[in-house]
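Got a structure for you, questions after.
The complex appears here without one of its protein chains, the remainder shown in place.
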Amino acid sequence: MLLPEGASTIAPEVDRLFWIILWITGFFFFLVQGCLLLFVLKYHSRGGQKAAYVHGNAMVEVVWTVVPAVILLLLTVASQKVWAQIRSPRPITPGMIQVEVLAEQFAWNVRYPGPDGQFDTSDDITTINQLHLPVGRPALVRIRSKDVIHSFFVPQFRIKQDAVPGLPTQVWLEPTKAGEYELRCAELCGLGHYRMRGYVTTEPEEQFQKWLTETKANE
Amino acid sequence: MRHFTVRLFAAVVFLSLVTCHPSRAMAAGTAVEAKGAAGTAAISGKVTFSGSAPAREKIKMAADPVCLAQHKEAALSEDLVANNGALQNVFVYVKDGLAGKTFPPPTTPVVIDQQGCQYHPHVFGIQVGQPLEILNSDATLHNINVQPKENKRFNIAQPMKGMKTRKSFDKPEMAVPFKCNVHPWMGAYGHVLDHPFFGVTAEDGSFTLKNLPAGTYTVEAWHEKLGAQTQSVTVADGETKQVSFSFKK
Partner (left out) sequence: MSEHKRLGFVRKYIFSTDHKIIGIQFLFSSLIFMAFGGLLAMLMRWQLGWPGAALPWMEKVAPAGMPGGVMVPEYYNMLFTMHGSVMIFFGVIPILAGAFGNYLIPLKVGAPDMAFPRLNMLSYWLFPIAAATVLAGFFVEGGAAASGWTAYPPLSGLKETMGPGQTLWAAGVVVLGFSSILGAVNYVATVINHRAPGMSFHRLPISIWALFTTAVLTLLATPVLAAAMILLLLDRSLGTSFFLPAGMIVDGNLLPHAGGQAILWQHLFWFYSHPAVYIMILPAMGFVSDILPTFSRKPIFGYHAIAYSAVAIGAVGFLVWAHHMFQSGMNPTLGTTFMISTMVVAVPTGVKVFSWLGTLWRGSIRLTTPMLHALGFISMFIIGGLTGIFLASTPVDMYFHDTYFVVGHIHYVLFGGSLFGAFAGITFWFPKMFGRRMNEPWGKIHFWLTFLFFNCVMFPMFSLGLGGMPRRIYDYTQYPGLVHFAGLNRMMSMAAFCLMASQLLFAFNFLYSLFRGKKAGENPWEATTLEWETPSPPPHGNFAKTPVVLRGPYEFSVPGRERDWQLQTEED
């Protein structure tokens, strides 16, 4: 019923924010629904009692304006911290694995730069719909699209980024758990949108290297 | 006012009920066989490939486990298939020499099957107005994206195994590409002709064009990667002429 298990370094951060918001909104949900129910039951005109002639109360009105405003401000600050962490550009470090995901109707073309670390060379390794990433190593995923807008969405990573033609985007992530996940296209891209499905495998470094070698050999 | 909106709504509903079935818009009146037009001559032969054929590429079927599961060994690309010098999937047809003759389309459909995430056949011919039955034998989504230049384009999805759709073409057109966007490697070519004299080379590179009227024809052999070659051939009634084509990279 709740969020799927997180599998990237940012997942716990996003989940924590989610729970904070859920608690806050949950409180207000029960507060307002409770008052609504209580008032309707309590002030239901059965005996023909007369209603109070009240036009408002400045104090109360200020309180219910300021309190939510402060809470929302705090939420904004908390969100911004996580957002900056997820989306700020990072330098490309030697340990970082780079991978390009080129979306098209209705497949994900995945490309690794190969041993030389450069794209567009003969040792590039390409797959369709198969994205493998080593656990515990930061990855830079470059996202592009050939035709229409798609969206790169791996629920367990808590990551979503549109793939826009003419506008290359990128996300940074670091898988924390080995496993097999689904890459779901989250932006309507045509009749095959509903099953524009990729397969994400996160695995230990050695297995990942083995997979890369095998994939290259099979080309 | 109420009357108007009610009527408008009724009109919308009515229209939606009566719009005709587009896929049934097929050539009718094909019962009359091509009497007189057909003959007894034939052209047969072989298409060869000279030089060493490049290795066929392995298709990355891991993209869809349903596809992968249907192949014990990696499926190979079909865009250039040469076995021991014989070239497969060459479309051979009468290009010229039938002017003035008409050939009503047969009612039996040409079937193109999507099986193992490949098209069967990979290259085919079809007559103008002849039904084309598109069949999905895979338990996965295929969309059939057909982008001709002369004929009407269509792009339809067959999400379930066993789905069938009928289509047809109105005008002659060579090399109409068939594509599936879900499986980017899938491709086929359909050739729409206004006569029935065509064939596709088999594994041994052989082809036969049967029931030709006597005459002189330009015969073309077309290959998706290697281009086209033509030869002029004259056949008499009852005669079978041997013709061969040779392609190289």
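Chains here go by letter, A and B, matching the order in which they are written, and residues are numbered from 1 within each.
As a working rule, a contact is a pair of C-beta atoms (placed from the backbone, for glycine too) under 8 Å apart; a residue touches a chain by one contact, two chains touch by 3 or more.
Treat the numbers as computed from the prediction; the structure is a model and nothing was measured.
Taking the full assembly into account, the omitted chain touches A, B. When the full complex is taken into account, the listed residue touching the unshown chain is A:P4, out of A:P4, A:P115 or A:P204. When you scan A:M96, A:L140, A:A178 or A:L191 for touch with the missing chain, the hit is A:L191.
By the touch rule set out above, chain B reaches the unshown chain at residues 1-2, 4-6, 8-9, 12, 15-17, 19-23, 141, 145, 147, 152, 155-160, 163, 165, 177, 179, 181. For chain A, the residues touching the absent chain in the complete assembly are 1-4, 10, 13-14, 17-18, 21-22, 24-25, 28-29, 32-33, 35-36, 39-40, 43-45, 48-57, 60-61, 64-65, 68-69, 72-73, 75-76, 79-80, 82-84, 86-88, 104-105, 146-149, 151, 153, 155, 158-162, 164-167, 169, 181-182, 184-195, 197.
FYI, only the chains that are shown with their structure count from here on.
Of all residues in chain B, those touching chain A in their complex are 57-58, 60, 62-65, 74, 140-141, 143, 155-157, 181-185. Chain A contributes residues 104-107, 109, 126-130, 190-192, 195-196, 199, 218-219 to its touches with chain B in the complex.
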